[in-house]
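Take a look at this one; I'll ask things after.
Note that one protein chain of the assembly has been removed; the remaining protein chains are unaltered in position.
Entry: chain A
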Amino acid sequence: MTVAPAPAPQPVLRLSGISKSFPGVRALSDVQLELFAGQVTALIGENGAGKSTIVKVLTGIYQPDAGVIEVDGKAVQFATADAAAKAGVTAIHQETVLFDELTVAENIFIGHAPRGRFGLIDWAEMEAQSRALLTRIGADLDPRLTLRELGIASKHLVAIARALSIDARVVIMDEPTAALSHKEIHELYELVERLKAEGKAILFISHKFDEVFRIADRYTVFRDGAFIGAGAMSDVTEGQLVQMMVGRSVDQIFPKRAHNIGAPVLTVSGYSHPTEFEDIGFTLHQGEILGFYGLVGAGRSEVMQSLFGITRPSKGACRIGDSVAVIRSTAEAIGQGIVYVPEDRGRQGAVKGLPIFQNVTLPSLGRISRGGFLRMAEEFALARDYTRRLDLRAASLDQDVGLLSGGNQQKVVIAKWLATKPRVIILDEPTKGIDIGSKAAVHEFMAELAGEGLAVIMVSSEIPEILGMSDRVIVMREGRIAAELTGSAMTPERLVRAAAGIAEAA
(Lines give C-alpha, C1' and ligand atoms only; values in the text may rest on other atoms or scores of the structure.)
Protein backbone atom coordinates (compact mmCIF):
# COMPACT_ATOMS: atom_id res chain seq x y z
CA MET A 1 0.00 0.00 0.00
CA THR A 2 1.24 3.43 -0.82
CA VAL A 3 0.79 6.11 1.77
CA ALA A 4 -1.21 9.10 0.66
CA PRO A 5 0.72 12.35 0.57
CA ALA A 6 0.33 14.75 3.51
CA PRO A 7 -1.32 13.66 6.77
CA ALA A 8 -3.94 11.31 5.32
CA PRO A 9 -7.20 13.27 5.50
CA GLN A 10 -10.58 11.68 5.75
CA PRO A 11 -12.02 10.99 2.34
CA VAL A 12 -15.11 12.94 1.33
CA LEU A 13 -16.52 9.81 -0.21
CA ARG A 14 -15.54 6.24 0.47
CA LEU A 15 -16.92 3.13 -1.17
CA SER A 16 -16.00 -0.23 0.26
CA GLY A 17 -16.94 -3.80 -0.51
CA ILE A 18 -19.21 -2.74 -3.38
CA SER A 19 -20.57 -5.58 -5.51
CA LYS A 20 -23.08 -5.50 -8.31
CA SER A 21 -24.30 -8.27 -10.59
CA PHE A 22 -26.50 -8.38 -13.62
CA PRO A 23 -27.97 -11.52 -15.18
CA GLY A 24 -24.94 -13.51 -16.29
CA VAL A 25 -22.46 -10.71 -15.56
CA ARG A 26 -20.66 -9.82 -12.37
CA ALA A 27 -19.99 -6.14 -13.03
CA LEU A 28 -18.34 -5.28 -9.71
CA SER A 29 -17.06 -7.52 -6.99
CA ASP A 30 -15.91 -6.15 -3.67
CA VAL A 31 -14.40 -2.92 -5.00
CA GLN A 32 -13.31 0.12 -3.06
CA LEU A 33 -12.81 3.75 -3.98
CA GLU A 34 -11.83 6.84 -2.01
CA LEU A 35 -12.16 10.45 -3.09
CA PHE A 36 -10.51 13.33 -1.26
CA ALA A 37 -11.33 17.02 -1.15
CA GLY A 38 -9.20 19.12 -3.48
CA GLN A 39 -7.77 16.10 -5.23
CA VAL A 40 -8.27 14.49 -8.61
CA THR A 41 -8.53 10.72 -8.50
CA ALA A 42 -8.14 8.98 -11.83
CA LEU A 43 -10.17 5.82 -12.29
CA ILE A 44 -8.34 3.57 -14.70
CA GLY A 45 -9.43 0.31 -16.27
CA GLU A 46 -10.17 -1.43 -19.53
CA ASN A 47 -13.63 -1.46 -21.03
CA GLY A 48 -15.68 -3.83 -18.95
CA ALA A 49 -13.56 -3.15 -15.87
CA GLY A 50 -16.60 -1.72 -14.11
CA LYS A 51 -15.96 2.01 -14.43
CA SER A 52 -19.36 2.91 -15.80
CA THR A 53 -21.06 0.70 -13.23
CA ILE A 54 -19.32 2.38 -10.31
CA VAL A 55 -20.33 5.79 -11.71
CA LYS A 56 -23.93 4.61 -11.78
CA VAL A 57 -23.65 3.35 -8.20
CA LEU A 58 -22.17 6.71 -7.17
CA THR A 59 -24.96 8.66 -8.81
CA GLY A 60 -27.77 6.51 -7.43
CA ILE A 61 -28.79 4.96 -10.74
CA TYR A 62 -27.79 1.45 -9.68
CA GLN A 63 -28.18 0.03 -6.17
CA PRO A 64 -25.17 -2.09 -5.16
CA ASP A 65 -25.92 -5.68 -4.11
CA ALA A 66 -23.46 -5.33 -1.25
CA GLY A 67 -21.09 -2.77 0.21
CA VAL A 68 -21.04 0.56 1.99
CA ILE A 69 -21.02 4.13 0.71
CA GLU A 70 -19.76 6.67 3.22
CA VAL A 71 -19.91 10.43 2.96
CA ASP A 72 -17.66 12.16 5.51
CA GLY A 73 -17.37 8.87 7.36
CA LYS A 74 -21.12 8.37 7.68
CA ALA A 75 -22.78 5.48 5.87
CA VAL A 76 -25.41 6.60 3.37
CA GLN A 77 -27.59 5.07 0.71
CA PHE A 78 -28.13 6.56 -2.69
CA ALA A 79 -31.56 5.09 -3.33
CA THR A 80 -32.27 7.51 -6.17
CA ALA A 81 -30.35 9.84 -8.44
CA ASP A 82 -31.86 12.67 -6.43
CA ALA A 83 -30.42 11.31 -3.16
CA ALA A 84 -26.96 11.21 -4.69
CA ALA A 85 -27.34 14.76 -5.96
CA LYS A 86 -28.48 15.94 -2.52
CA ALA A 87 -25.38 14.37 -1.00
CA GLY A 88 -23.36 16.52 -3.39
CA VAL A 89 -22.34 13.90 -5.96
CA THR A 90 -22.71 14.91 -9.57
CA ALA A 91 -21.52 13.39 -12.81
CA ILE A 92 -20.54 14.90 -16.13
CA HIS A 93 -21.03 12.15 -18.65
CA GLN A 94 -19.29 11.17 -21.85
CA GLU A 95 -22.32 12.18 -23.76
CA THR A 96 -23.66 15.08 -21.80
CA VAL A 97 -27.14 14.48 -20.50
CA LEU A 98 -28.65 17.87 -21.05
CA PHE A 99 -31.71 19.32 -22.70
CA ASP A 100 -31.08 20.64 -26.19
CA GLU A 101 -34.26 22.67 -26.37
CA LEU A 102 -33.75 24.56 -23.10
CA THR A 103 -31.53 27.54 -22.47
CA VAL A 104 -28.14 27.41 -20.80
CA ALA A 105 -29.62 28.90 -17.61
CA GLU A 106 -32.50 26.41 -17.58
CA ASN A 107 -30.09 23.53 -18.04
CA ILE A 108 -27.97 24.72 -15.14
CA PHE A 109 -30.90 25.16 -12.79
CA ILE A 110 -33.38 22.54 -13.88
CA GLY A 111 -34.80 20.90 -10.78
CA HIS A 112 -33.60 23.59 -8.39
CA ALA A 113 -34.39 26.90 -10.01
CA PRO A 114 -34.46 29.95 -7.74
CA ARG A 115 -38.04 30.72 -6.75
CA GLY A 116 -39.65 34.12 -6.54
CA ARG A 117 -43.14 35.19 -5.54
CA PHE A 118 -45.89 32.52 -5.52
CA GLY A 119 -43.23 29.85 -5.99
CA LEU A 120 -42.75 30.85 -9.59
CA ILE A 121 -39.33 30.67 -11.16
CA ASP A 122 -37.36 33.87 -10.73
CA TRP A 123 -35.99 34.14 -14.24
CA ALA A 124 -33.87 37.23 -13.68
CA GLU A 125 -32.24 35.68 -10.62
CA MET A 126 -31.65 32.45 -12.48
CA GLU A 127 -29.97 34.26 -15.34
CA ALA A 128 -27.83 36.31 -12.98
CA GLN A 129 -26.73 33.25 -11.04
CA SER A 130 -25.99 31.40 -14.28
CA ARG A 131 -23.86 34.28 -15.45
CA ALA A 132 -21.96 34.23 -12.16
CA LEU A 133 -21.39 30.48 -12.32
CA LEU A 134 -20.21 30.62 -15.92
CA THR A 135 -17.83 33.43 -15.09
CA ARG A 136 -16.53 31.44 -12.16
CA ILE A 137 -15.49 28.64 -14.49
CA GLY A 138 -14.18 31.09 -17.06
CA ALA A 139 -16.82 30.27 -19.65
CA ASP A 140 -17.89 33.05 -21.95
CA LEU A 141 -21.42 31.88 -22.65
CA ASP A 142 -24.73 33.70 -22.84
CA PRO A 143 -27.12 31.94 -20.43
CA ARG A 144 -30.04 32.78 -22.72
CA LEU A 145 -28.77 30.67 -25.63
CA THR A 146 -30.51 27.39 -26.22
CA LEU A 147 -28.22 24.44 -25.81
CA ARG A 148 -28.81 23.28 -29.37
CA GLU A 149 -26.74 26.22 -30.56
CA LEU A 150 -23.65 25.17 -28.58
CA GLY A 151 -20.77 22.87 -29.43
CA ILE A 152 -19.89 19.85 -27.36
CA ALA A 153 -17.17 21.66 -25.40
CA SER A 154 -19.58 24.40 -24.38
CA LYS A 155 -22.09 21.77 -23.34
CA HIS A 156 -19.48 20.32 -21.02
CA LEU A 157 -19.04 23.77 -19.50
CA VAL A 158 -22.78 23.99 -18.92
CA ALA A 159 -22.71 20.58 -17.25
CA ILE A 160 -19.89 21.75 -15.00
CA ALA A 161 -21.73 24.95 -14.16
CA ARG A 162 -24.69 22.80 -13.25
CA ALA A 163 -22.49 20.72 -10.96
CA LEU A 164 -21.37 23.91 -9.23
CA SER A 165 -24.91 25.21 -8.95
CA ILE A 166 -25.98 22.29 -6.79
CA ASP A 167 -22.85 22.90 -4.73
CA ALA A 168 -21.48 19.49 -5.59
CA ARG A 169 -18.65 18.26 -3.41
CA VAL A 170 -17.87 15.31 -5.62
CA VAL A 171 -17.62 15.82 -9.37
CA ILE A 172 -17.36 12.77 -11.60
CA MET A 173 -15.97 13.38 -15.08
CA ASP A 174 -16.51 10.41 -17.34
CA GLU A 175 -14.10 10.75 -20.27
CA PRO A 176 -14.72 14.47 -20.51
CA THR A 177 -12.09 15.05 -23.20
CA ALA A 178 -13.23 12.33 -25.60
CA ALA A 179 -14.96 14.71 -27.98
CA LEU A 180 -12.91 17.85 -27.39
CA SER A 181 -10.28 19.57 -29.51
CA HIS A 182 -6.76 20.27 -28.32
CA LYS A 183 -7.50 23.80 -27.20
CA GLU A 184 -10.71 22.81 -25.47
CA ILE A 185 -8.91 20.07 -23.58
CA HIS A 186 -6.46 22.59 -22.18
CA GLU A 187 -9.28 24.82 -21.09
CA LEU A 188 -10.84 21.85 -19.36
CA TYR A 189 -7.59 21.15 -17.51
CA GLU A 190 -7.56 24.71 -16.24
CA LEU A 191 -11.11 24.29 -15.09
CA VAL A 192 -10.25 21.11 -13.24
CA GLU A 193 -7.47 22.97 -11.46
CA ARG A 194 -9.96 25.63 -10.46
CA LEU A 195 -12.40 23.03 -9.11
CA LYS A 196 -9.55 21.47 -7.14
CA ALA A 197 -8.70 24.82 -5.65
CA GLU A 198 -12.32 25.13 -4.56
CA GLY A 199 -11.92 21.90 -2.65
CA LYS A 200 -14.01 19.63 -4.85
CA ALA A 201 -13.24 15.94 -4.87
CA ILE A 202 -12.92 14.92 -8.50
CA LEU A 203 -13.17 11.47 -10.03
CA PHE A 204 -11.62 11.58 -13.48
CA ILE A 205 -12.21 8.68 -15.83
CA SER A 206 -9.99 8.55 -18.88
CA HIS A 207 -8.27 6.21 -21.25
CA LYS A 208 -5.50 8.64 -22.04
CA PHE A 209 -2.40 8.18 -19.92
CA ASP A 210 -0.81 11.53 -20.73
CA GLU A 211 -4.00 13.13 -19.50
CA VAL A 212 -4.07 11.12 -16.30
CA PHE A 213 -0.46 11.98 -15.49
CA ARG A 214 -1.08 15.61 -16.32
CA ILE A 215 -4.08 16.08 -14.10
CA ALA A 216 -4.57 13.41 -11.45
CA ASP A 217 -3.21 13.35 -7.89
CA ARG A 218 -4.25 9.81 -7.13
CA TYR A 219 -5.27 6.75 -9.08
CA THR A 220 -7.50 3.73 -8.60
CA VAL A 221 -7.32 0.78 -10.96
CA PHE A 222 -10.12 -1.71 -11.63
CA ARG A 223 -9.84 -4.84 -13.71
CA ASP A 224 -12.70 -7.18 -14.64
CA GLY A 225 -14.92 -5.63 -11.97
CA ALA A 226 -12.35 -6.01 -9.20
CA PHE A 227 -10.24 -3.49 -7.30
CA ILE A 228 -6.55 -3.84 -8.25
CA GLY A 229 -4.79 -0.95 -6.60
CA ALA A 230 -4.77 2.71 -5.60
CA GLY A 231 -2.21 5.29 -4.60
CA ALA A 232 -0.57 8.58 -5.44
CA MET A 233 0.32 9.34 -9.05
CA SER A 234 3.80 10.42 -7.99
CA ASP A 235 4.55 6.88 -6.86
CA VAL A 236 3.67 5.13 -10.07
CA THR A 237 4.93 4.92 -13.64
CA GLU A 238 2.94 4.60 -16.83
CA GLY A 239 4.26 1.06 -17.28
CA GLN A 240 3.10 0.04 -13.81
CA LEU A 241 -0.38 1.44 -14.42
CA VAL A 242 -0.69 -0.39 -17.73
CA GLN A 243 0.49 -3.55 -16.02
CA MET A 244 -2.17 -3.20 -13.32
CA MET A 245 -4.84 -2.35 -15.83
CA VAL A 246 -4.37 -5.25 -18.22
CA GLY A 247 -2.76 -7.74 -15.86
CA ARG A 248 -0.13 -8.37 -18.48
CA SER A 249 2.33 -6.21 -20.27
CA VAL A 250 1.25 -4.78 -23.57
CA ASP A 251 3.81 -3.29 -25.86
CA GLN A 252 2.54 -0.43 -27.94
CA ILE A 253 4.08 -1.78 -31.11
CA PHE A 254 1.64 -2.18 -33.95
CA PRO A 255 1.37 -5.61 -35.52
CA LYS A 256 3.85 -6.31 -38.28
CA ARG A 257 2.38 -7.81 -41.38
CA ALA A 258 3.23 -8.81 -44.88
CA HIS A 259 2.33 -6.15 -47.39
CA ASN A 260 0.62 -8.10 -50.13
CA ILE A 261 -1.13 -5.29 -51.88
CA GLY A 262 -3.08 -6.56 -54.83
CA ALA A 263 -5.43 -5.32 -57.52
CA PRO A 264 -7.63 -2.24 -57.09
CA VAL A 265 -10.91 -3.08 -55.37
CA LEU A 266 -12.55 0.29 -54.96
CA THR A 267 -11.97 3.32 -57.18
CA VAL A 268 -13.66 6.56 -56.24
CA SER A 269 -13.47 9.62 -58.46
CA GLY A 270 -14.89 13.11 -58.21
CA TYR A 271 -17.15 12.31 -55.27
CA SER A 272 -18.86 15.51 -54.18
CA HIS A 273 -21.63 16.55 -51.84
CA PRO A 274 -23.25 20.02 -51.75
CA THR A 275 -22.16 20.76 -48.18
CA GLU A 276 -19.91 18.02 -46.84
CA PHE A 277 -17.11 17.18 -49.29
CA GLU A 278 -15.80 17.93 -52.74
CA ASP A 279 -13.92 16.10 -55.48
CA ILE A 280 -12.84 13.08 -53.46
CA GLY A 281 -10.91 10.50 -55.43
CA PHE A 282 -8.80 7.54 -54.40
CA THR A 283 -8.11 3.92 -55.18
CA LEU A 284 -8.17 1.18 -52.58
CA HIS A 285 -6.36 -2.11 -53.21
CA GLN A 286 -6.76 -5.64 -52.04
CA GLY A 287 -4.89 -6.29 -48.81
CA GLU A 288 -4.32 -2.61 -48.20
CA ILE A 289 -5.05 -0.53 -45.12
CA LEU A 290 -5.79 3.00 -46.24
CA GLY A 291 -5.81 5.57 -43.45
CA PHE A 292 -7.99 8.67 -43.49
CA TYR A 293 -6.71 11.39 -41.23
CA GLY A 294 -8.11 14.83 -40.56
CA LEU A 295 -9.49 17.10 -37.91
CA VAL A 296 -12.99 16.58 -36.58
CA GLY A 297 -15.36 17.97 -39.20
CA ALA A 298 -13.01 17.43 -42.15
CA GLY A 299 -15.68 15.33 -43.86
CA ARG A 300 -14.09 11.90 -43.51
CA SER A 301 -17.12 10.15 -41.97
CA GLU A 302 -19.42 11.83 -44.48
CA VAL A 303 -17.41 10.46 -47.42
CA MET A 304 -17.46 6.98 -45.87
CA GLN A 305 -21.19 7.14 -45.21
CA SER A 306 -21.85 8.09 -48.81
CA LEU A 307 -19.78 5.11 -49.96
CA PHE A 308 -21.99 3.03 -47.66
CA GLY A 309 -25.20 4.41 -49.17
CA ILE A 310 -26.38 6.51 -46.22
CA THR A 311 -26.09 9.82 -48.07
CA ARG A 312 -25.89 10.15 -51.81
CA PRO A 313 -23.14 12.12 -53.50
CA SER A 314 -24.25 14.85 -55.88
CA LYS A 315 -21.45 14.02 -58.31
CA GLY A 316 -18.83 11.39 -58.81
CA ALA A 317 -18.40 7.77 -59.69
CA CYS A 318 -17.43 4.66 -57.85
CA ARG A 319 -16.07 1.44 -59.31
CA ILE A 320 -15.83 -1.85 -57.56
CA GLY A 321 -13.38 -4.18 -59.22
CA ASP A 322 -13.94 -3.53 -62.92
CA SER A 323 -17.58 -2.54 -62.84
CA VAL A 324 -19.30 0.73 -62.08
CA ALA A 325 -21.22 0.56 -58.82
CA VAL A 326 -24.30 2.61 -58.06
CA ILE A 327 -24.90 2.70 -54.34
CA ARG A 328 -28.24 4.13 -53.37
CA SER A 329 -28.83 2.35 -50.09
CA THR A 330 -26.96 0.51 -47.38
CA ALA A 331 -28.46 -2.71 -48.68
CA GLU A 332 -26.86 -2.06 -52.08
CA ALA A 333 -23.53 -1.19 -50.47
CA ILE A 334 -23.56 -4.45 -48.53
CA GLY A 335 -24.56 -6.26 -51.70
CA GLN A 336 -21.48 -4.79 -53.40
CA GLY A 337 -19.32 -5.93 -50.51
CA ILE A 338 -18.78 -2.56 -48.81
CA VAL A 339 -19.43 -2.50 -45.07
CA TYR A 340 -19.02 0.24 -42.48
CA VAL A 341 -18.25 0.08 -38.77
CA PRO A 342 -19.61 3.42 -37.56
CA GLU A 343 -18.01 5.73 -35.06
CA ASP A 344 -21.25 6.08 -33.09
CA ARG A 345 -21.45 2.49 -31.91
CA GLY A 346 -24.44 2.90 -29.63
CA ARG A 347 -26.69 4.63 -32.11
CA GLN A 348 -25.59 3.32 -35.49
CA GLY A 349 -23.67 0.16 -34.81
CA ALA A 350 -25.36 -2.11 -32.32
CA VAL A 351 -29.02 -2.88 -31.77
CA LYS A 352 -28.68 -2.95 -28.00
CA GLY A 353 -32.11 -4.42 -27.26
CA LEU A 354 -31.53 -7.50 -29.41
CA PRO A 355 -29.40 -10.48 -28.42
CA ILE A 356 -25.86 -10.96 -29.67
CA PHE A 357 -26.70 -13.65 -32.22
CA GLN A 358 -29.42 -11.55 -33.82
CA ASN A 359 -27.05 -8.58 -34.07
CA VAL A 360 -24.40 -10.65 -35.76
CA THR A 361 -26.77 -12.09 -38.36
CA LEU A 362 -28.76 -8.91 -39.04
CA PRO A 363 -27.11 -7.99 -42.36
CA SER A 364 -26.78 -11.66 -43.35
CA LEU A 365 -30.41 -12.72 -42.94
CA GLY A 366 -30.50 -13.86 -46.55
CA ARG A 367 -27.73 -16.34 -45.88
CA ILE A 368 -29.32 -17.97 -42.85
CA SER A 369 -32.78 -18.32 -44.38
CA ARG A 370 -34.55 -20.18 -47.16
CA GLY A 371 -37.26 -18.29 -49.00
CA GLY A 372 -37.38 -15.70 -46.25
CA PHE A 373 -37.77 -18.25 -43.44
CA LEU A 374 -35.07 -18.21 -40.78
CA ARG A 375 -33.06 -21.32 -39.96
CA MET A 376 -32.23 -21.06 -36.28
CA ALA A 377 -29.48 -23.68 -36.36
CA GLU A 378 -27.70 -21.89 -39.19
CA GLU A 379 -28.21 -18.58 -37.48
CA PHE A 380 -26.52 -19.75 -34.28
CA ALA A 381 -23.76 -21.43 -36.25
CA LEU A 382 -22.95 -18.20 -38.06
CA ALA A 383 -23.06 -16.16 -34.85
CA ARG A 384 -20.87 -18.71 -33.07
CA ASP A 385 -18.25 -18.68 -35.84
CA TYR A 386 -17.74 -14.96 -35.95
CA THR A 387 -18.03 -14.17 -32.24
CA ARG A 388 -15.39 -16.81 -31.59
CA ARG A 389 -13.17 -15.35 -34.24
CA LEU A 390 -13.31 -11.98 -32.49
CA ASP A 391 -12.83 -13.51 -29.06
CA LEU A 392 -16.05 -12.01 -27.76
CA ARG A 393 -16.61 -12.11 -24.00
CA ALA A 394 -20.24 -12.76 -23.09
CA ALA A 395 -22.33 -15.00 -20.89
CA SER A 396 -24.31 -16.39 -23.82
CA LEU A 397 -25.14 -15.55 -27.41
CA ASP A 398 -28.69 -14.89 -26.26
CA GLN A 399 -27.56 -11.97 -24.08
CA ASP A 400 -28.67 -8.49 -25.12
CA VAL A 401 -25.84 -6.51 -26.70
CA GLY A 402 -26.66 -3.55 -24.44
CA LEU A 403 -25.38 -5.55 -21.46
CA LEU A 404 -21.89 -5.89 -22.94
CA SER A 405 -18.97 -3.52 -22.38
CA GLY A 406 -18.08 -1.01 -25.11
CA GLY A 407 -15.17 -3.07 -26.39
CA ASN A 408 -17.30 -6.18 -26.67
CA GLN A 409 -20.10 -4.26 -28.37
CA GLN A 410 -17.54 -3.15 -30.95
CA LYS A 411 -16.54 -6.79 -31.44
CA VAL A 412 -20.17 -7.69 -32.11
CA VAL A 413 -20.44 -4.92 -34.72
CA ILE A 414 -17.23 -6.05 -36.44
CA ALA A 415 -18.36 -9.69 -36.30
CA LYS A 416 -21.66 -8.69 -37.90
CA TRP A 417 -19.81 -7.22 -40.87
CA LEU A 418 -17.29 -9.99 -41.29
CA ALA A 419 -20.17 -12.44 -41.43
CA THR A 420 -21.28 -10.76 -44.67
CA LYS A 421 -17.91 -11.68 -46.24
CA PRO A 422 -17.19 -8.14 -47.44
CA ARG A 423 -14.57 -6.98 -49.97
CA VAL A 424 -14.12 -3.57 -48.41
CA ILE A 425 -14.45 -2.82 -44.71
CA ILE A 426 -14.52 0.78 -43.53
CA LEU A 427 -13.72 1.29 -39.86
CA ASP A 428 -14.60 4.73 -38.51
CA GLU A 429 -12.56 5.48 -35.37
CA PRO A 430 -12.51 1.78 -34.53
CA THR A 431 -10.64 2.15 -31.24
CA LYS A 432 -12.20 5.34 -29.94
CA GLY A 433 -13.06 4.98 -26.28
CA ILE A 434 -11.61 1.49 -26.16
CA ASP A 435 -8.99 0.41 -23.62
CA ILE A 436 -5.43 -0.53 -24.53
CA GLY A 437 -6.03 -4.27 -24.45
CA SER A 438 -9.01 -4.22 -26.82
CA LYS A 439 -7.27 -1.65 -28.97
CA ALA A 440 -4.32 -3.94 -29.59
CA ALA A 441 -6.77 -6.75 -30.35
CA VAL A 442 -8.59 -4.60 -32.92
CA HIS A 443 -5.27 -3.59 -34.53
CA GLU A 444 -4.11 -7.17 -34.66
CA PHE A 445 -7.38 -8.16 -36.19
CA MET A 446 -7.27 -5.43 -38.84
CA ALA A 447 -3.80 -6.56 -39.86
CA GLU A 448 -5.09 -10.12 -40.08
CA LEU A 449 -7.99 -9.08 -42.31
CA ALA A 450 -5.74 -7.12 -44.65
CA GLY A 451 -3.41 -10.12 -44.72
CA GLU A 452 -6.34 -12.21 -45.92
CA GLY A 453 -6.85 -9.85 -48.84
CA LEU A 454 -9.63 -7.65 -47.52
CA ALA A 455 -9.38 -3.97 -48.45
CA VAL A 456 -9.53 -1.86 -45.31
CA ILE A 457 -10.24 1.84 -44.86
CA MET A 458 -9.53 3.19 -41.38
CA VAL A 459 -10.71 6.63 -40.37
CA SER A 460 -8.81 7.74 -37.29
CA SER A 461 -7.85 10.91 -35.49
CA GLU A 462 -5.06 9.24 -33.58
CA ILE A 463 -1.71 9.85 -35.18
CA PRO A 464 0.13 6.81 -33.76
CA GLU A 465 -2.70 4.56 -34.90
CA ILE A 466 -2.86 6.08 -38.39
CA LEU A 467 0.90 5.88 -38.87
CA GLY A 468 1.24 2.49 -37.22
CA MET A 469 -1.51 0.73 -39.14
CA SER A 470 -1.81 2.35 -42.58
CA ASP A 471 -0.01 1.49 -45.78
CA ARG A 472 -1.01 4.86 -47.13
CA VAL A 473 -2.69 7.89 -45.60
CA ILE A 474 -5.12 10.34 -47.13
CA VAL A 475 -5.41 13.58 -45.20
CA MET A 476 -8.66 15.50 -45.52
CA ARG A 477 -9.23 19.12 -44.71
CA GLU A 478 -12.49 21.05 -45.02
CA GLY A 479 -14.10 18.42 -47.21
CA ARG A 480 -11.22 18.02 -49.64
CA ILE A 481 -8.23 15.75 -49.93
CA ALA A 482 -5.31 17.83 -48.63
CA ALA A 483 -2.56 15.27 -49.07
CA GLU A 484 -1.79 11.66 -49.77
CA LEU A 485 1.22 10.31 -47.94
CA THR A 486 3.10 7.08 -48.46
CA GLY A 487 6.29 5.49 -47.22
CA SER A 488 8.81 7.82 -45.66
CA ALA A 489 6.48 10.80 -46.18
CA MET A 490 4.21 9.41 -43.49
CA THR A 491 5.44 11.49 -40.56
CA PRO A 492 3.42 13.03 -37.74
CA GLU A 493 4.57 16.46 -38.75
CA ARG A 494 3.37 16.20 -42.34
CA LEU A 495 0.04 14.73 -41.22
CA VAL A 496 -0.63 17.60 -38.85
CA ARG A 497 0.50 20.23 -41.34
CA ALA A 498 -1.72 18.85 -44.08
CA ALA A 499 -4.70 18.53 -41.78
CA ALA A 500 -4.33 22.05 -40.44
CA GLY A 501 -3.46 23.59 -43.79
CA ILE A 502 0.00 24.80 -42.83
CA ALA A 503 2.53 25.00 -45.63
CA GLU A 504 5.38 22.48 -45.68
CA ALA A 505 8.47 23.70 -43.92
CA ALA A 506 11.15 24.35 -46.53
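Following the convention adopted for this analysis, a residue touches a chain if its C-beta (ideal position, glycine included) is under 8 Å from a C-beta of that chain, and two chains touch if they have at least 3 such contacts; residues count from 1.
The definition used in the following text is that contacts and distances are computed from a predicted model.
Set against the options "Aspartate carbamoyltransferase", "NADH dehydrogenase", "Autoinducer 2 import system permease protein LsrD" or "Hemerythrin", the UniProt name belonging to the omitted chain is "Autoinducer 2 import system permease protein LsrD". Only one of A:152, A:395 or A:496 touches the absent chain when the whole complex is considered: A:395. Only one of the listed residues, A:121, A:263, A:326 or A:365, touches the absent chain: A:365. Note that of A:82, A:149, A:198 or A:444, the residue touching the chain absent from this view is A:444. Touch with the chain omitted from the figure is made, among A:132, A:354 or A:500, by A:354. Residues of chain A in contact with the chain left out of this view: 24, 246, 248-251, 253, 255, 308, 310, 329-331, 333-335, 340, 342, 347-354, 356-358, 362-363, 365-366, 369, 372-374, 380, 384, 387-389, 391-399, 416, 437, 440-441, 444.
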